[in-house]
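Sharing a structure with you now.
Of the protein chains in this complex, one is absent; all others appear in place.
Chains: A and B, in written order; residue numbering restarts at 1 for each.
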Amino acid sequence: MNDETKKKIKEKYEAALQKGERFWPDSIYKDLLVSFALFILLIGLASFIGVHPEPKVDLTDTSYIPRPEWYFLFLFEFLKYFPGNLEWVGAAVIPGILVVALIFLPLYDKNPSRHYSKRKFAVGLMSFIVVGMVFLTIKATLTTPPQEESLVANSIAEKMSLGQDLYSIQCVECHGPDGYGGEVVGVEGLEGTIIKPINSQDEMYTRNDDSLMSIISYGQPNLGMVPFGGAYGGELSSSEIEYIVTFMRYTWDDRAEVPADAVTSAIPALAEGEVPSYEVHISALVKRQCLSCHREGKENNNYLMDTYAGILSGGNSAPNVVAGDMNSNLLQLIQGHELTSSDGTLIHVMPPNGKPIKDEYIDMFIRWVEAGMPETAAEATALSGE
Amino acid sequence: MWKKIYIWLDERLGFDDMYKMLLDRPEPHGNWWNTLGSASLFLFIMQGVTGIFLTVYYTPSPDHAYDSVQYIMNGVAFGWLIRGIHHWGATLMVLVVFIHMLRVFFSASYKYPRELTWMVGSLLFLLTLGMGFTGYLLPFNQRAYWATVVGTNIGGVVPGVGPFILKALRGGTDVSALTLSRFFSIHIWMLPATLAGSIGLHLYLIMRHGESAHPTLDD
Partner (left out) sequence: MASNRISRRDFVKVTTAALGSIMTVAMGIPVIGYLIDPALKTESGEAWIPLGPLENFPIGTPTPFSFTRSNINGWEKTVNSYGGFVIRESDTDLVVLSSVCTHLGCTVYWLEDKQQYECPCHGAHFTAEGEVIDGPPPRPLDEFEYRIEGDALSILFKKG
């Protein structure tokens, strides 16, 4: 570029300044309005959308689909077009060239014109790149399979509660609802084994959280305990094992200060004359007392209790509960009366380990069946009003 | 009293000169697209402020990073707001800086005499992306961890020096405590310092050459 052109550009700029405005207050005013709008937008996004909760790092979770932050998605997608031996072209060479081209753009773009009508090639190329990036980003978003949502506990109280849920499903059959252990009944391969208490001071004082987590994860093969960690063929992720240990620690360790917001009982107590609902009471009760066997993949006479419909109509000897019928199978069994089904097989007392569930829980089931087995809390309130 | 203090300070700081130099500058007639640069600066400041406050509770270690972020979100008053702003601010900042760059490109403002302004500016864009990449790992959740595994692997495919780049990025062969602490250091010290310096240079260049005028048909 020669001095002549440079001079011309400067003169023109001077002319533009003459007709122009002042930085203060004209430009600043607009800048401020835009920044303020962004500020409001940020507060709004933080308040109403928030940050999506993600589970803790778990190297054993093989189902996790890695995805970068959205503004790197185009690069991520771009790499799909390169076969393995040429990957370095897409990952390093092309982005590298683009970055260098971007930085040094003013040095090789010798076209002195500024208006877009005289820069057709430059404008066209940049538009193509931008459209390409947008296209790749959209394509990557659309082709990303939905991530499996997992439970994320936000506080120690929530960890305890999730941990208790998991404990009630995974551990109770052998260790009992409160960790006392005792004789195992109804677990294949461990029938009759005596299990020592895991809620004792000894156990809690001598094993720290890490060692408890390892035990749950690896199991104790010599003692018959199977591994529960996902890495060793179990069902639990490392976060889930952590929740169980949190539950154990804060429930059984007398040195632990239980956080103030911890829920003391996951099963809400019933007031006098209150009708329990599936939503609030029965589902919580079933989760703690029945679900460890009455779920998919266990021997349970096909009676799956994980849904409202399942409780009402599932099972080989269905129906197990009938609204208003005090002789319903379920009520009989939990009260310790053995039954014979229509084909003559014996149905065992529930729970099978010979330790009946607490009277207040039996009462809760009875009152629920008696009232007609309402599903939602609203239905139950309507029934108790009558 | 206040007047005395003002005069004393003005004598030494020179408010008037500052006003003339920084604020009372002539500019060509601008439009709303011209606000994107200052919007980027505003977002940078917001990220700086919220980021500084996040470090009050955040702990960069694999054992504590996740739990400390959970604590910020649920245990500390307004922690959700500070982190929310930082999280969304990152997204907005990348977007605004990118659109700002496109605006400069399409109005050809990078041409004489503003070549260097563009070069510093594109460096700022890359630094912003670097902030996004390093900041992404810090909550140390599943998403962060795996994105970093994949992201650093991309650096590892460069022929010849790939394994070296990979180890330099990760601080070893695995994404580990070393990766987390070096990303933390890069995210809160190195990149912000470089960004702040480059922003200073960028702004100086803008003041020196003035904001560019919108191109007309005869440009």
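Quick note on the criterion: contacts are C-beta pairs under 8 Å (C-beta built on N, C-alpha and C of every residue); 3 or more make two chains touch, one makes a residue touch a chain.
Here the structure is a predicted model, which means the values were calculated and not measured.
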| item | value |
| --- | --- |
| In the full complex, displayed partners of the excluded chain | A, B |
| Sole contact to the chain not displayed, among B:Trp8, B:Phe78 or B:Trp189 | B:Phe78 |
| Given A:Glu87, A:Glu183 or A:Asp253, the one touching the chain that is not displayed | A:Asp253 |
| Among A:Leu75, A:Ala140, A:Ile156 or A:Ile195, residue touching the chain not depicted | A:Ile156 |
| Given A:Phe36, A:Tyr81 or A:Tyr232, the one touching the chain that is not displayed | A:Phe36 |
| Hidden partner chain, residues of subunit A it touches | 25, 28-29, 32-33, 36, 39, 43, 156, 209, 253-257, 259 |
| Contact set of subunit B toward the excluded chain (per top definition) | 49, 53, 56-57, 64, 67-68, 70-71, 75-79, 81-82 |
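Just so it is clear, only the chains that are shown with their structure count from here on.
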| item | value |
| --- | --- |
| Contact set on subunit A toward subunit B in their complex | 1, 5-6, 9, 12-13, 16-17, 19-24, 26-28, 30-31, 33-35, 38-39, 41-43, 45-47, 49-51, 53-58, 61, 64-72, 75-76, 79, 87-88, 91-92, 99, 102-107, 109, 112-119, 122-123, 126, 130, 154-155 |
| Touch list for subunit B against partner subunit A, complex | 19, 22-30, 32, 34-36, 38-39, 42-43, 46, 62, 66, 70, 73-75, 80-81, 83-85, 87-92, 94-96, 98, 102, 105-115, 118-119, 122-123, 125-126, 129, 132-133, 136, 139-147, 149-151, 154-155, 157-159, 162, 210-213, 215-219 |
